[in-house]
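Only one protein chain is missing from this complex, and each of the others stays in its spot.
By letter and in written order, the chains are A and B; residue numbering begins at 1 in each of them.
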Amino acid sequence: MGITLREIVEEMGGGVPEGEVKAVQTGGPSGGCIPASMLDTPVDYDSLKTVGSMMGSGGMVVMDTETSMVEVAQFYMEFCRGETCGKCVPCRTGTVQLYALLSKILAGQATEADLTVMEDLCHVVCETSLCGLGMTAPNPVLSTLRYFKHEYTDLLKRVPVSANGRGH
Amino acid sequence: MAKIRLATVWLAGCSGCHMSFLDMDEWLIELAEQVEVVFSPVGSDLKEYPENVDVCLVEGGVANEENLELALELRDRTKTVISFGDCAVTANVPGMRNMLGGAEPVLKRAYLELGDKTPQLPHAPGIVPELLEKVQPLHSVIPVDIFMPGCPPSAERIRATLEPLLRGEQPEMVGREMIKFG
Partner (left out) sequence: MSVVTLKINDQELATETGKTILEAAQDAGIRIPTLCHLDGITDVGACRLCLIELKGGRKLLPACVTEVAEGMEVETHTEKLQDYRRMIVELLFSEGNHVCAICVANENCELQDVAVEVGMDHTRFRYRFPDRHIDLSHPQFGIDHNRCILCTRCVRVCDEIEGAHVWDVAQRGAAEYIVSGLSQPWGEVDACTACGKCVDACPTGSIFRKGTTTAEKVGDRDKLQFLVTARQERQWTR
């Protein structure tokens, strides 16, 4: 408690064998991804929360520069989609739709509008779900959107803008 | 002021929305004075979707390659696209085939299992458009500007949607009269 992520990852863990650290995911499936630039964040409840992650299970996953953050988000969403108990609507169907939207982005089929809907849905699932599972399920998406938004926008479908100024 | 160029398009629907359009009765005469109908299965004989269309009512979901092509084309050439009726808005009845899984099981069911005389799958590339895997609502394939649910939307609802557009205003799609499904 209280030592920095850098100390844990680089000194105690020896860093990434080849290449560089890109991000550290903390807190288990509903935690968040913290970018390498914030490795000096101390590992305690409040600090992790301010950077959009959490202590959670205490687990950590270190990712190198080869990792696609959108894939990471999709991976965790797949987990939550499978874990939702299904009692409340936002978590039961929100996780299914978040997973579908992430897959659509990864398939290069998504538009700017899809990205906006996905962000809105993250907030709805966080704020309206009944229990902690739903409330935290969108965290991996929100934190990767916060720090690695370009990885999402890079994957969006290039939209040919037509004469009337609208794309499709 | 130049007349508003109006089009209506019939994708995968039963034509009921167009019938409801015709149900606007004498208001159609008023409408005809204010717009130029440039493309419509019930109001013009053109086969090619024209350029510079102001308003287009699109009935039906997107079920086959021809529907998809026309949808993309009309989006390119139209200012205001309206999803006209539940099939366009939700895939509705044509979308019920999606529950069978994909195009193949649907064709097999319809043409082989239920074909009593000469069961055979239709295949005529270039003549019979291929089915898409799933029937989709219009807004899944192109951006849509106005949604007018209803199966079919009543003549009153259609009129209440078009009237403001003729005045250059946006219709207010709220309340039971305007947006109830079914």
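As a working rule, a residue touches a chain if its C-beta (ideal position, glycine included) is under 8 Å from a C-beta of that chain, and two chains touch if they have at least 3 such contacts.
Note that this is a predicted model, so its numbers are computed, not measured.
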item: Contact with the hidden chain (one of B:6, B:71 or B:91); value: B:91
item: Touch criterion as defined above, residue of A:26, A:84 or A:139 at the omitted chain; value: A:84
item: For subunit B, residues in touch with the removed chain; value: 83, 86, 89-93, 95-96, 98-99, 101, 134, 136-137, 139-140, 144, 147-149, 151, 173-176, 178-182
item: Absent-chain interface as seen on subunit A, which is shown; value: 81-90, 92-97, 100, 104, 117, 120-121, 124, 127-130
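Keep this in mind: only the chains that are shown with their structure count from here on.
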item: Cα-centroid distance, subunit A relative to subunit B, in whole angstrom; value: 38
